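A protein chain is absent from this complex, but the other protein chains hold their places.
Right, chain A next:
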């Protein structure tokens, strides 16, 4: 408050308090606080509404695979199978998307002609603009039928690997198809993050590598990838968060049943988000409350993943400064 200190940039000299200033500052601060309130509200209301079914549940919520809460008393339900399916689908998506995303961002930043780079990056962003329900429609109406022969071939030749054990689904509405579509959906997220860090690689590091006679790949391996590691990991985790919570594409593609199955070519898995969307219209009794409890689990998982991602990205950008 002392006037001898040079005021911080952006702060007008303190004179008399004006009503307008007070009101406007209050509104701005109120909006900021409102966001915290909303977020706390999301957590609080979910807990409040999930509590009745969780208390009445006769099975272990975390170990039970069945889902039978649509009754007036003694509901029995659990998220074990759903949580497994959610993680499996997201893991497939991430395994497929991350290497491709790194390739795309290397292409846009280091390989593509300068003048084209912006346009090509914009094309990748368009992937993020397509609504998830359209991806779902594309997945079930176009992609799945195309994959049927591929899956049966995979079951024939790779059937000795437990993941690809036959007989393959005749509709291809399996967790692998869902994972492929999810991979397409998280691709632009991971690409955007790794593109950002690749752009930040100091010009000096790159030129030093090239001046030593490194080829372009050696320059990338020595200067770019070590620098960009945190951005890639952070981007992949943000993509993971998106894949875990994605509803529509999975709900439309999978033909669900509540099993814990490692088999990628047979239907049998289901994810939390898709389960909520499919079950909600038919929920009675403790049903809605039980679905809210499942949503709470999803919320918690994505919260942890996203916070971890932000932490890694923030730490990485601090180190690089």
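By our rule, a contact is a pair of C-beta atoms (placed from the backbone, for glycine too) under 8 Å apart; a residue touches a chain by one contact, two chains touch by 3 or more; residues count from 1.
Please note the rule applied: contacts and distances are computed from a predicted model.
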Absent chain [UniProt protein name; select from "Fe-S cluster assembly ATPase SufC", "2-oxoglutarate ferredoxin oxidoreductase subunit beta", "Phosphate transport system permease protein PstA" or "ABC transmembrane type-1 domain-containing protein"]: "Phosphate transport system permease protein PstA"
Residue in contact with the excluded chain [from A:89, A:154 or A:292]: A:292
Chain not shown, touching residues in chain A: 9-10, 12-13, 18, 20-21, 23-25, 27-32, 34-36, 38-39, 41-42, 45-46, 48-49, 99-100, 102-104, 106-108, 111-112, 120, 122-124, 126-127, 129-138, 140-143, 184, 187, 191, 215-218, 220, 238, 241-242, 244-248, 251-252, 273, 276-277, 280-281, 288, 291-292, 295, 298-299, 302-303, 305-307, 309-310
